[in-house]
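All protein chains but one are shown in place.
So, chain A:
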Amino acid sequence: MSEATAEVSYLEHGHSLKSWLLTTDHKRIAILYFLSITLFFFVGGAAAALIRIDLLTPEADLMSNEGYNRAFTLHGVIMVWFFLIPSIPNTFGNFLVPLMIGARDLAFPRLNLLSWYIYMVGGLFTIAVLVLGGVDTGWTFYTPLSSMFANGNVILAATAIFVVGFSSILTGLNFIVTVHRLRCPGMTWGRLPLFVWSIYATSLILVLATPVLSITLVLIAAERLFGIGVFNPALGGDPLLYQHLFWFYSHPAVYIMILPALGVISELVATAARKPVFGYRFVAGSSIAIAILGFLVWGHHMFVAGQSMYASAVFSFLSLAVAVPSGIKVYNWTATLYKGHIALDPPFLFAMSFIGLFVVGGMTGLILAMLAVDVHVHDTYFVVAHFHYIMVGGTVSAYFGALHYWWPKMMGRMLPLVWGRLSAIFIFLGFNLTFFPQFILGYLGMPRRYHVYPAEFQTLHVLSSAGASVLGLAYLLPFTYLLYSLRHGGKAPPNPWGATGLEWTVPSPPPQHNFHELPTVDGPPYQYPVEVDGEREAAHG
């Protein structure tokens, strides 16, 4: 180990701007992604703040109808494509997959950098949309509104998403090849960390689904620019065809957002409990099962759109089936925690928060998957609350859990545990106060995408907006103390949490080429407890 610590860390290896912008080191590219998606997280968050302030009064005093449409569209587009989809795979996946499988980098390091540049070009297009006045179709770009009638910057926004799609495809391809080809000796498929399994499953979706979205966006442009009839009935097209194509991508995209989070939680739970993950093979297999089933359920977005009842019944059944692999994960995490020696560190609190919110989001998903009930709550705030429980309560909690868990590894600095615990608690409380009232609002009939509403809904809307302000401040908190820790945090040892996994065998932050000598794996994963000679206690003071 002493030989390894003497190596220059990836952070020390060149300080110039050029050494960052032209790097092919997966760890530095992960940091580039981290900085860019953080920027977009705050831009998308600002749009959410406008929406919640506007909804404080029934008359919607802050924005015009047009302005409100543009605010929620921008919020959706930025949060889905520029934060949630790249969040965990492109930052933690990039940083950790090579370290976890005992490789020196991803299979295609230059492609990895290209993928970041493509992401940034897509991001610049989005900023251009914002500066030029926005787009008002909703993040779903439903036709014929988007292709014939919307007067915003539809083509520019579609181009931004088209471009960023290529970044997704290249990243997915890179991970698939890396996991197949660059595992170190002894790192068999049955020994892969569960985070790698989930990133692998996510990559399959990225590669198979994203091209369909790209083609669909091109078809919108063809109809809008050249009047070629694809989706517009007046031109001989079919608007429902658009919804089929869009959701064939966008439902799997939901799993692109949640699968990496599920992988993160498996790591956090095992470390917190100091026990092997219960039913490793089932947890790994359920990631693949979710990825495959995710492709068979898109029609549940179209139950009231004129789709045939027969098709709806099939899609309803398949959607309910997704609960099985999801349930396997939640039960196995619970079984892992049973009789574990649990440490209440910030990553664990985020993991607990994730599990609770994911279960609420998942169970309300089952309600929505049922044909008759969906008719009542379709396009209401019930749906808005449901998917925010999965995407924000789930994915963003896991993202912050991952950030707190791997921060010492990435930056070589310890973070203040008390502040970490506080922010986990505030995020959980703020989140529930924001989104739980929306379940009730939706059930009572408050439609989504409306900003003028009957006065009797105001109390619940005010509660939701109050929660959003708690949530917004709670999200700012980690960025304050994490920045503080960069300068004032204690130096992180290689394994501050006493965790298993190859990433914890290298110094924090890791050397430029990760491993002095490529490791050899000779046992199953998650062999707890780990003896770290009081390192954990020393690290956390």
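Criterion: contacts are C-beta pairs under 8 Å (C-beta built on N, C-alpha and C of every residue); 3 or more make two chains touch, one makes a residue touch a chain; residues count from 1.
As a convention for this text, contacts and distances are computed from a predicted model.
*Asks:* The complex lacks one chain in this depiction; which UniProt name from "Cytochrome c oxidase subunit 4", "Phosphoribosylformylglycinamidine synthase subunit PurL", "Chemotaxis protein CheW" or "Spermidine/putrescine transport system permease protein PotB" does that chain carry?
*Replies:* "Cytochrome c oxidase subunit 4"
*Asks:* Return the single residue from A:53, A:314, A:366 or A:477 that touches the missing chain.
*Replies:* A:314
*Asks:* Which of these, A:20, A:295 or A:331, touches the one chain of the complex that we don't see?
*Replies:* A:295
*Asks:* Which of A:30, A:129 or A:212 sits in contact with the chain that's absent?
*Replies:* Among A:30, A:129 or A:212, only A:212 touches the chain that is not shown.
*Asks:* Kindly state which of the options A:244, A:274 or A:386 is in contact with the chain not pictured.
*Replies:* The missing chain is touched by A:244.
*Asks:* On chain A, where is the contact patch with the chain that was removed from view?
*Replies:* These residues of chain A touch the chain that is not shown: 208, 212, 240-241, 244-245, 248, 295-296, 298-299, 306-311, 314-315.
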